[in-house]
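Pasting in a structure now, in structure tokens, and then I'll have a few things to ask.
A single protein chain has been removed from this complex, and every other one stays in its place.
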């Protein structure tokens, strides 16, 4: 389960995807409970009827957390998650929508200081059942170089 | 509870903070359950003993989601959350650590195309009980201009 | 966030309210799980069809707990929650109903023995989306007097 | 499971009790998540160290909800829960405390208007593992009379 | 609550049943979260539309766990749960189905080695609201003999 993949082995353009997941009312209730974000956008169906989308929408942090969780594959013991760039909430996700996550190796970047590792930039795209992009971000995977 | 704050009213350097929150084993179990990320870094205390930090660590998406949730204040009906930049996991958060979130208005930026709104950039810093920075990111708040 | 409000400062007739919250099937499932109350009134949709309301109803303790949670505001470091009087379940709350909580300072009462504090009686009213009162109670806030 | 017990059959002084239950950190986390009450008294172990009890305390509504849930027995189809009086939080409950609930038929009271039913007043006492009373309240059970 | 029932006292053919329980979307989400089983059969409503049953189905381990939980009665201090035989998933359970559990004493069997106890075999049947058998198993209760 734990096979090292070194910086040199990542191929730009490679993709991986995962099973889909329907976002339920229960997911939103649980995420409010975990984060303490009980904003009416997520929790008050009556108030939402008076707003643009007319329905409760999932928390951005929920779709991000689930999207990232969905893409988790095998452990790479020579890499670790450094952070995320350009996280954008493109479209709202509603109760009953089903989301899919796709990861594409977008770029490889040397580390500014360390010569023995580099950044593998994974483009994470989350789409809904209508093939609409709902969330996008770039995952920075700090990865050891094999050659060093 | 819903008072409009326009782009012009945000003052660079203004800060707000929130009550602290102790990250519990239950939080990690619930976050694994919500996201499907059951990596041994979070779930297997025995395996963790063999690793650098020797203890289970909280998911990055958990600390991000809770940190953002902690900073939620009143609703600003003339702004919405556009996304996050430069999200970085600086230090691990362990079971029993207490985290605090602080938001600082860092920058204001015109929207490249729309003249009637601009980006308010909030620097979100999450620190632990030892005053160590554990997570940082920039929140982009797309905010209407009053003058238009 | 922690500003002392002394007994003398509470004004009878003052009110505060909060965002609404839609009571979901997930809330009922979670409340049954927390309390161990799996009565068919809350958990068995088929049995409920044979009863007066024909639908599952939320636990009274759920509506009370959420209603009280909704009214939580800033911390008053010179007051603490002494208890509740006259808690009444006026109407059932069904899955999908949205509830709102309103707090009114109803009465101020000297403590029978302590001269340095008194009871601030908050009337807590929970209404549904049809403006029907579903739950009512009186919260006793034991509050320090400033003058002493 | 559903045996009618009429007003006349309740005997003042009769008691029933239930299995104990240890209040866990997970219970508090789940209750905060259900109610939205993330006050530092329950959630911030560091802040609690600076307070009187030095430890996180369970929400009053948690102990009430669990205590009531623990005493749920068979369904009485000729009675329903009318409300609660004199709910008092006598002592704090800490993580790891074990609570026990005991119900005593305390009083029977005619309904002021309806002649065909009356109030059975159940005294609910919740004690901890040191036999200290932590919560007390009176449950009003509106019960049909058989004789009518 | 804890009355010993010895091997000799169990009567073949005796039955007990329990309140019903509606299986909700929240139950499936919580069970996925507890077990880590996020298979699309349970979690992806879109994928399920392309499959035989066209709807999400509850995890087998969820129906088993809830079915067993529903039949828990008083504690028998002279018996313990040894295991289960012939657990079969006869029909799928869908969101909104209501299940009922029935236990029948099916057989009594001497323990091959211990003379002071024997196996009481409980047939556990879980049916849905259409009286269809959805799950069946045999529970082995290792029970002390009184005569020894």
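To keep things simple, chains are lettered A, B, C, D and E as they appear, and every chain counts its residues starting from 1.
The rule is simple: a residue touches a chain if its C-beta (ideal position, glycine included) is under 8 Å from a C-beta of that chain, and two chains touch if they have at least 3 such contacts.
As the structure is a prediction and not an experimental result, all values here were calculated from the model.
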Checked against the full complex, the residue among B:25, B:85 or B:138 that touches the missing chain is B:25
Touching the hidden chain, out of E:8, E:85 or E:132, is E:85
The one residue from A:19, A:39 or A:94 touching the chain left out of view is A:19
Listed in rising order, the subunit C residues that touch the chain left out are 30, 32-34, 36, 38
Against the hidden chain, subunit B presents residues 24-26, 29-30, 33, 38-40, 43-47, 56
Where subunit D meets the left-out chain, the residues are 19-22, 24-27, 29-30, 96, 98, 129
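The definition used in the following text is that only the chains that are shown with their structure count from here on.
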Going from subunit B to subunit E via touching chains takes a minimum number of steps equal to 1
Taking shared numbers over all numbers used, above half giving same and below half different, the subunit C and subunit E interface sides are different
Whole-angstrom distance, CA centroid of subunit C to CA centroid of subunit D, is 15
Multi-chain contacts in subunit C, i.e. residues touching at least two other chains, fall at 19, 21, 24-27, 29-30, 39-40
